[in-house]
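A single structure is presented below for examination.
What you see is the complex with one protein chain gone and the rest in place.
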Amino acid sequence: MIERNAFIGGCDGVAVIESAELIGEEPSGTMSHTLILCCQDERLAYEIFDEAMSADVKRIALVDTFQDEKFGALYAAEVLGERLYAVRLDTPGSRRGNFLRIMQEVRWELDIRGYTNVRIFISGDIDEDKILEYNDVADAYGVGTHISNSPVINFAMDIVEVDSAPLAKRGKPSGLKQLWRCPTGGQRLTTLASVETAVCPGCGEPMEPILKVRYTDGRRVIPDPSPRQIREHVIEQLKDVEL
Amino acid sequence: MIERNAFIGGCDGVAVIESAELIGEEPSGTMSHTLILCCQDERLAYEIFDEAMSADVKRIALVDTFQDEKFGALYAAEVLGERLYAVRLDTPGSRRGNFLRIMQEVRWELDIRGYTNVRIFISGDIDEDKILEYNDVADAYGVGTHISNSPVINFAMDIVEVDSAPLAKRGKPSGLKQLWRCPTGGQRLTTLASVETAVCPGCGEPMEPILKVRYTDGRRVIPDPSPRQIREHVIEQLKDVEL
Amino acid sequence: MIERNAFIGGCDGVAVIESAELIGEEPSGTMSHTLILCCQDERLAYEIFDEAMSADVKRIALVDTFQDEKFGALYAAEVLGERLYAVRLDTPGSRRGNFLRIMQEVRWELDIRGYTNVRIFISGDIDEDKILEYNDVADAYGVGTHISNSPVINFAMDIVEVDSAPLAKRGKPSGLKQLWRCPTGGQRLTTLASVETAVCPGCGEPMEPILKVRYTDGRRVIPDPSPRQIREHVIEQLKDVEL
Amino acid sequence: MIERNAFIGGCDGVAVIESAELIGEEPSGTMSHTLILCCQDERLAYEIFDEAMSADVKRIALVDTFQDEKFGALYAAEVLGERLYAVRLDTPGSRRGNFLRIMQEVRWELDIRGYTNVRIFISGDIDEDKILEYNDVADAYGVGTHISNSPVINFAMDIVEVDSAPLAKRGKPSGLKQLWRCPTGGQRLTTLASVETAVCPGCGEPMEPILKVRYTDGRRVIPDPSPRQIREHVIEQLKDVEL
Amino acid sequence: MIERNAFIGGCDGVAVIESAELIGEEPSGTMSHTLILCCQDERLAYEIFDEAMSADVKRIALVDTFQDEKFGALYAAEVLGERLYAVRLDTPGSRRGNFLRIMQEVRWELDIRGYTNVRIFISGDIDEDKILEYNDVADAYGVGTHISNSPVINFAMDIVEVDSAPLAKRGKPSGLKQLWRCPTGGQRLTTLASVETAVCPGCGEPMEPILKVRYTDGRRVIPDPSPRQIREHVIEQLKDVEL
Partner (left out) sequence: MIERNAFIGGCDGVAVIESAELIGEEPSGTMSHTLILCCQDERLAYEIFDEAMSADVKRIALVDTFQDEKFGALYAAEVLGERLYAVRLDTPGSRRGNFLRIMQEVRWELDIRGYTNVRIFISGDIDEDKILEYNDVADAYGVGTHISNSPVINFAMDIVEVDSAPLAKRGKPSGLKQLWRCPTGGQRLTTLASVETAVCPGCGEPMEPILKVRYTDGRRVIPDPSPRQIREHVIEQLKDVEL
């Protein structure tokens, strides 16, 4: 429903394969962070992607994984040359003091080396105000959460280890994590998964780990509760909430 | 989907019959404005409802159709006596200078005549802030539009004629209407349906009527456009929009 | 003094008979709520007024006593026909969510039935800002309190019982009342006059009734205190006031 | 009416002789600016006042006519010694950057010379907020305009010439004046009365003098218009006012 | 450095003699308050200055020492006649309710007596906003503290006694003072220097006098601490500061 409404509202395409099929359109997208993290080297990832993909797939290089965008864009241009269609800046929020200026800098460095045809593709927390602000420099946008006009709980799926060693892109903490909850006050704490016990910073009591396995081998292992069961759980939780 | 989320979020029940079935609950509600408008007399409507409904259905009287709520509540109490479970105030927004005070007044008039057990049920443009404001007097709420947290386009379905004569509840203009659009500037105008031609108040040119019959005998008579057709229509319309 | 200043400042007339005589003008006004409350039926009140008043008195019908203004205006038009000069909306503040829209609705319902000549007269808490806001629909205003530019203590004289039974117009609580004061903290409480003792909601102690008879058979029964006596009473009362 | 309300509201006394008689109280006040201006010397005025007044009249010296209050207060103390009851600061608004500090300074200079019993009496544009602000230093207040809680047009009666020579207290322009009005645009201009013709600074056309003699030998020489005549004059004047 | 920057930024001249020499300009200025306080009479001071100074020094009379500026300006004009080049208003902040109006008043009184050529020179807490506000009336400005755009601690050097008797200009407290500090809480207190002991208004303990003689016969009697010693003193003092 979300992808259909985004598309009929004027978006150029959608990235989720099943959504695209439901509305009778071809899915579209760019290289992923997963590829670069597995290669552990941006230049190597650009080469592998270039060799593997058919010629009609546009080469859009993610340039923000390890390097600063300015040097990442130059690496992509060196590796892919004229085949480079666009660079994608998915810069984490913590590195966006003046994002427009980062784009202008990437544009300047590409231009003074002759890569004036390479487009700039922007993603990550993009909304309608930012599009108006970035339009002078950016050529395209990947919009996620903000396509909805309800408040949303933002979450993301990230690679945090490669071959059991901690590795995550800029702006994401490395290492497998555990999420803990205090049985008394409900306080949450994130630690490395290798930590075996956690103590509540609020009350000093032991906390309980709350991550659960919901799917095994593609099958759901915890059944759905009924609406009435969910409602009772919600009302139970709200008892201790102070307005 | 909306009713399911409202219910699991803590609402006591839902009114749409099909929605209630989908979540495995009994639908619930009150008397309708249609009944009162067809009777053209509130006292008569209370009597008919009381005769027709089985004993286990609670008598909740709508008291805002023709009369002021204060006198409407007294009429309902006179007609239904101890069987009156609640009065429902669906007061139109244009009559709500100080809605809490209207409720307090209804409460006072019922109480000084001995109807201290009759509950007060409030509906119409109710949101979370108003509920906190009204809680001292109101016993229950019927929440519609504001159960969504996206912006919505508010619309309602109203009886505006009975036996071809104009009649509508307080706060709604009587008579069958036509909606006109100016082909040049897109301006809208509402007139009685009996008006045969309309002239644009902006440019002085004739306007075109835009109400269309979408269903005949329960069947849709205009087929669905594809997502791509809708998208083209949207982009076409946006051409003339100034940001 | 107030009426003289209002008149020389541009008002069209004054309603208090003695004031009009003092400035050498004819008093002017409309039907009163008292008439309608005594008749207990708006249509009957319109008929009686129409029969009793000489032909040169304009028929201005109060339409907000029991009914909603929209239906009240239609009743007045049905009863008085072409003799109806204006309808007066003295709508209580608690029923004025969007007062301009109520007027527009009355205008619409009168117009679609052919009563386009009937004027709309507005009264009740009218000030200079509201006049500018209502001018497109209202034809005349009755201004009371706000003709003064000092802060005032708003009070009104209302019929609350007819033949010893509670009855008051919309927006006014029915029944004869007593006003009580707590001798300790000065807190006030309003109850039905039939209540014989009242207990302070603040401290739980008995309260004293403070309504006094000042006139009997048209004669003042409590003499005037001197300015110095009043001053001492004021200073006495101010002792416990915290700034 | 104003003096009566001020007195019953808690003021200690009133200054207008006829008002005091009407409420049965003794009028009270201080030395006037007229005396000092006629003497053309503050020290001389203090001596004359001290000789002429009976012993039961308190010596309250106005100290702001020519000198700064600090030096004026010292002059009064030197002339009157122990008979000085209070100094009155009627400082013009244009000299009140930090009025509390001026009072503190007067207090300091009096105190270091031993006049710790001399009171400080404040007048001129005093309202309820200023009284709260000045209470630590001031001993009494003379309140004029602000005793009313309606907006007022502030005006004052001042000596501006003595023996045909220009002389006015600090903050008041010296010399007899004429007030001119432009017959076209209504613009006002103030000049010395000796100026024989005035030209409108707006349109360059001659202006007309508008000061009129209303009393001769204590008798009114222009009769009162009726309320209706005043009303017509007001409406005439309002024709050209843009809202 | 400050004078050089002020001058190259557009100021017409500087008053400190050594600063003027360093930038190769002639120093410039007006009569001082010291002269008037020593004469104890403004008219006498104007005469002495006029006799003593060479003809090429402009006669700029300070008019705010004892008198109100309005009368001070008239005294200066009477004494100096056509030789009066300008009057200087160094009005203290506590006397500047509407400083522009004081200047306009001085201008009016000079003009109606024929002194239309006398200029008005303004000093005391003048900044860039005030200059824009006063430009219609003022002819020149003496700017001190606000020539800096860092926050500054404002201090001044004033005559407070003449021949051992207390005397200070308007707005300055007369008499030699001592500054006391509470050894416990650091609170400060100012008293006459003749006061021999002071008690802390906060804690009731004796305070210590903190004024020190730094120069005797033009020589510094307390040596400079090193930067490191100052730094330690600063850090020591900051220990008890709550942020």
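Each chain carries a letter (A, B, C, D and E) given by its place in the written order, and its residues are counted from 1.
We adopt the following convention: a residue touches a chain if its C-beta (ideal position, glycine included) is under 8 Å from a C-beta of that chain, and two chains touch if they have at least 3 such contacts.
Everything numeric here is computed off the predicted structure, so don't read it as measured data.
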Item checked: For the chain not depicted, the shown chains it touches -> A, E
Notebook entry, point to check: Given the contact definition stated above, which residue among A:1, A:112 or A:241 touches the chain not shown here?
Noted result: A:112
Note to self: From the list A:98, A:150 or A:216, pick the residue that touches the absent chain.
What the structure shows: A:98
Checklist line | Contacts of subunit E with the absent chain, listed as residue ranges | finding: 4, 7-10, 23-25, 148-151, 226-228, 230-231, 234-235, 238
Checklist line | Missing-chain contacts mapped onto subunit A | finding: 66-68, 70-71, 92-99, 101-102, 105, 108-109, 112-113, 166, 170-171, 173-175, 192
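Keep this in mind: only the chains that are shown with their structure count from here on.
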Margin query: Of the chains shown, whose Cα centre falls closest to the middle of all protein Cα atoms?
Written below: C
Check: When the centre of a chain is set as the mean of its C-alpha atoms, what distance in Å lies between subunit A and subunit B?
Finding: 43
Next item on the list: Name the residues of subunit B that each touch 2 or more other chains.
Entry: none
Check: Which chain pairs here would you call touching?
Finding: A-B, B-C, C-D, D-E
